[in-house]
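Here the structure is laid out as structure tokens; the discussion comes afterwards.
A single protein chain has been removed from this complex, and every other one stays in its place.
Up next, chain A:
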Amino acid sequence: MQAKKRYVLLFISCAFLLYFYYGSHHLKADIIQKDGHDLPSFATLDELTELPSKLKRQPTIKTIPCRMETCFDFSKCGNEPKIYVYPSDGPVSASYRKLLSVVRESRFVTRDPNEACLFIPAIDTLDADPLSPEHVSDVATRLSRLPYWKNGRNHLIFNLYAGTWPDYAEGALGFDPGEAILARASASETIFRDGFDISLPLFHKEHPERGGLPPAATGNPFPAPRRHLLAFKGKRYVHGIGSETRNSLWHLHDGNNLILVTTCRHGKSWKDLRDERCDEDNREYDKFDYEQLLANSTFCLVARGRRLGSYRFLEALAAGCIPVLLSNSWRLPFDERIDWKRAVIWADERLLLQVPELVRSVPPERILALRQQTQFLWEQYFSSIEKIVFTTIEILAERILFHKSSTRREALIWNASPGALGTLAAYGDSRSHYPIASPILPAPPAPSTPLAPLPAPSVPLAAPPPTPGNSFTALLYAQATSPALHKLLANIASSEFCEKVVVVWDSERAAPSLKSLSRLAGDLREPLPVLVIDATTHYPGEGVSARWQPLWAVPTAAVFSLDGDAPLLAEELDFAFLVWRHFPERIVGYPARTHFWDEAKTAWGYSSKWGAAYSLVLPGAALVHRAWLALYAAGAPALRRAVRRAANCEDILLNCVVAHAARRPPLKLAQRRRYKPAHSRYRSSWSDPEHFVQRQSCLNTFATAWGYMPLMRSVLRLDPILFKDPVSTLRKKYRKMELVTL
């Protein structure tokens, strides 16, 4: 027994020994438990509040890459930058010609170089590859000879292709951009001057100047069933750079889920240089059609080619095929403002073989979101040269605005409908100022500060009103006093939600002196304030567009645009407003019209006939968001000229502007009686065929200017819930709307 005890003791001590040997660290840690609180702080408060020393700074690097604050002269730029395009000289490619024409017809352009903030040379810098047929030589000297060049300061230069065979060096532009802002495709993170240069998408020669293809995959089936998971069809290069990734793609090809086919056929000498895989690759390659793959695949591989960017990026985007990027260090187009995380998947060229695993693990709800975003971005920023150029200008304009007034549009305005091209940067500084379809929960107000005496500002610093707001402003356009006008004013006065009346008086006769509208008997509210603005003195030459000019007088987001003789009841005004609050991005109103394609004339037709659908709601009696009216005022010069010339069609143009920006049809409300816009300003009656011809030609002018027909159709009408239902009228809230019928 003694021995037994002894052995047990020995065993235990051995165990202890072992425990100590292996577990000593744990044990030690247990004993000296500390948490660092007795350690000194990383820096004393004195160190943290260090002032710059009086010693002179020694310049460390002599040339640093440009930034807006070092290479751009803001002093010449107003809130809306003016662009001067040099007069054409020398040959330009088709793409550059389209690009210049878009700028020349935009609202930014100026003919006076002295008031210009940005300069665009008419020298074609798109293609810097001397081997290319589009290449323009001698760019460097011609640029330096430009009268306002000054080492490129405030110049904007476009470039799509840099470098040439065999190494396609990114820096090889054939000229020194100096301090000019480069809008360039295929830029890498290394060469890109962050916050200064702008990254462009690579687009085809055939890319349309305006309009452009609508997005191809606007359906949102869930989960999205497409035949293939991942697709790629493209060249691989048997000589020169840019093919490392593409050469290995055949490893992933399985002929069904993953279609990754390449061909060696390109250039002249591929047959001499071909490798052992070429024949087999070519065979597989010919089995698949490129367009079909784009349409039937969930993901599309966008692999680098000779340069970082490729045409297929835009092609995939248009087709709603989610791009999977295999192009390390590429700065994506407009990534300064576009959040690409919402639309693409980043893969890593170094981890090529993990790509199938990567795309398989994207959950279906993410795919749905990615797909929608590709469609949104394509339509908003890429589908035409006009959009690409405007986006470039818009980014620059916003940088300038930000420098001046520290405001810019939120990331969410850029990356969600209506997008940056459908909103004006200088209009507001919060998302709630813009007509956004998805309701935004307004943040609670910040605590107030005491009002301090201000140094009186020269212009009232009026911020735009929030959407949707609790009231509307009636914006009347009147050319004469009439019983109808008096009746309308009386009805407006008894409306529950009207906050203010603005009358735009467009007549030779003296404007009525009206300060306020008294309410009906029994209505305890204050009289309704009225502002009468004489259009002939305030907005001479504006013509019919003057009716929406005095936005400074409009304190609400909801603007009820009314003809002076619109036969609307107070009930109808209020019902329209209650509906509009749910659709602030649309025109909501009473008189509807439609457009149609006239096969016989091969032109657009305009009709007031009652069909099953409508596409315009005339702002003779409709609610419109204030921001849309501001956008109308900032419209392209050519369109506004057309309206001025015709002294007509301003209502059609407004419908086109809104439909183009929001991509939604207008909303028509319950029919009380057939509303006839008594266009008293045209001596002809509204049924006059002349009138229709004119409006028809307007419609066609607008469609040409946009490059497509922006109007959209709708088949529904919104009525009050119990409208014309067989129940007692006493139950109904909007009874008068039913009583009067024609």
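Definition applied: a residue touches a chain if its C-beta (ideal position, glycine included) is under 8 Å from a C-beta of that chain, and two chains touch if they have at least 3 such contacts; residues count from 1.
One rule holds for everything that comes next: contacts and distances are computed from a predicted model.
Think of the chain that is not pictured: of "RBR-type E3 ubiquitin transferase", "Light-mediated development protein DET1", "Cytosolic Fe-S cluster assembly factor nubp2" or "Exostosin-2", UniProt labels it "Exostosin-2". For the chain missing from the display, the contacting residue among A:V109, A:A634 or A:L722 is A:L722, taking the whole complex into account. Of the listed residues A:P225, A:P483, A:G522 or A:P540, the one in contact with the hidden chain in the full complex is A:P225. The hidden chain makes contact, of the residues A:N114, A:N256 or A:S406, with A:S406. Residue A:K341 is the one among A:K341, A:R509 or A:R645 that touches the chain not shown.
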